[in-house]
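Handing you this structure, nothing more for now.
What you see is the complex with one protein chain gone and the rest in place.
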């Protein structure tokens, strides 16, 4: 057996040098943390497309991509990791091909499935962080529930039109989860005045890029149990570009997922007892 | 001759549909404006890499890319439009290949030269907007000076470490230029305590993405002479992600480029009379 | 008289005359959040059929985050909070697109 004297190869020093000299990253130690971390990105759409290459570029050791959707021409104004030659291809495979060329040091694993109650635990298991880049309340509840049960911190974001939202859930297994913020799921019938929404590519792109910043900060230890404050950040692209950060509630003791009396357990989820479909309805929630 | 009855092809309607239904874009009219516009991006590095694909995705008619640098492994953590297979290739050509695949409707023109006083006018001529994605004060003064003389609005940004800055210069030929903000160039000798700087990929990436948002807003007419207020926006990535927008001075009547007595004329620039090299020194200004 | 700024974000402005920010001067000595919400429903929602975009079972509709001076109202007493002169009260719909 050979002893690993240096934690990074010369090629890695060269590749990551410009980020390692940023004091906040912690130099070699921070780079090794990035290399040893595994990040799962659920959704290779408008949010995942900018988040993925920055995670790969930064040298995350393993990146998982969950997406069973295929590339469509109508995606390409905002899902710029894909391209016109990949129309019809699985988004996770399209993304993997780009990331492999960008940084061959990263192990990219694809999951060409629709995330659901029966496969989520198997997929999430072993990852340190999950980025929720999905587009329905159903998956947002599911991702948070599974992450809480596995002790994983989630970077969760969304966007529509010219706006976006970003938060970090279940930080250190002490921060709030999605259900702490939204104990009651939205009623599909109540959103009747909201139209199907469009989106400006770089606006959702900016929010996806913010997710990569948050993931890197989590991995290199910028957030600590002492300094972490639950937050929700809102981005507006028009008429001025602004970010507003709201101070949010902490973990709720009455939360049925992460609180004192937990009913959203792994067993309950995997048995199909928690009916995510019924619970969130099937309407398009994009606007409200 | 055939009459163009519809301003966009069916494929274009399909491709841009999700952005055309965003009310702020102005629908078909806004899309036609994007298609008829020509945007020059100077620099295909940390800022240009995220700005370029969002501009191409949005359907800008012509995108010019000025960069004479070649792809290096040490760029790839932040310059994620390129990849490891393109090390040694011109960045402008690497970028063009990606954009052509992303959106074949966009005419991508490359300028594999170092922008200087003798070539800038020829390159800029005919473009509606210029994105300053460069990394030295020299080019920032030159880009602003040439744009003012040609009546072009500039989206100017920069970044270092975990921070970035963004502004719009010479808006409508009435807004301030770079020299209005910085009438006296920085003295190279005065920045001795500042070290060579690193950069976090998605932090500079976020600022480049903001540039694409600004360019789209300019093209579709979100800014008007009535509502435009000179601004400088600061992004910080650590410890919290924040944007702060400062209200800035208007055009300065005493500005030697855009003011009442102009000495930075096209003739003065092209003759080499304005010595940008001397004027800005040759030190690395990255930190201060 | 209590002056309060009310904001409707995340697309919620669609039922408030597409106006995101409303500066209100309310003729009252005291005003709880409950009182402010009643005022909003009575005075700011253009089409009464849209009330259920904002309210459900007399409470703020699930999926809407309510903020008092940029802080989650859960930390400030929710419906019992006494609105002060100069407060900024924000309501934001949760976006789901990705």
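Lettered A, B and C in written order, each chain numbered from 1.
To be clear about the criterion, a residue touches a chain if its C-beta (ideal position, glycine included) is under 8 Å from a C-beta of that chain, and two chains touch if they have at least 3 such contacts.
For clarity, every value in this text was computed on a predicted model and none was experimentally measured.
Enquirer: Under the definition given at the start, what are the shown partners of the omitted chain?
Expert: B
Enquirer: Kindly state which of the options B:30, B:57 or B:161 is in contact with the chain not pictured.
Expert: B:161
Enquirer: Tell me which residue among B:28, B:89, B:248 or B:268 touches the hidden chain in the full complex.
Expert: Of all options in B:28, B:89, B:248 or B:268, contact with the hidden chain holds for B:248.
Enquirer: If the hidden chain were put back, which of B:8, B:22 or B:47 would touch it?
Expert: In the full complex, the listed residue that touches the missing chain is B:47.
Enquirer: Touching the absent chain: which residues on chain B qualify?
Expert: Its contact residues with the unshown chain are 43, 45-48, 132-137, 140, 157-161, 163-165, 181-187, 190-194, 197, 199, 204, 232, 234, 236, 244-249, 285-288.
In the analysis below, only the chains that are shown with their structure count from here on.
Enquirer: Just how far, in Å, is the C-alpha centre of chain B from the one of chain A?
Expert: A distance of 29 Å separates the two centres.
Enquirer: Roughly how many whole angstrom separate the Cα centroids of chain B and chain C?
Expert: The mean C-alpha positions of chain B and chain C differ by 39 Å.
Enquirer: Multi-chain contacts only, two chains or more: what residues does chain A have there?
Expert: Residue numbers touching two or more other chains: 161, 197, 199, 245.
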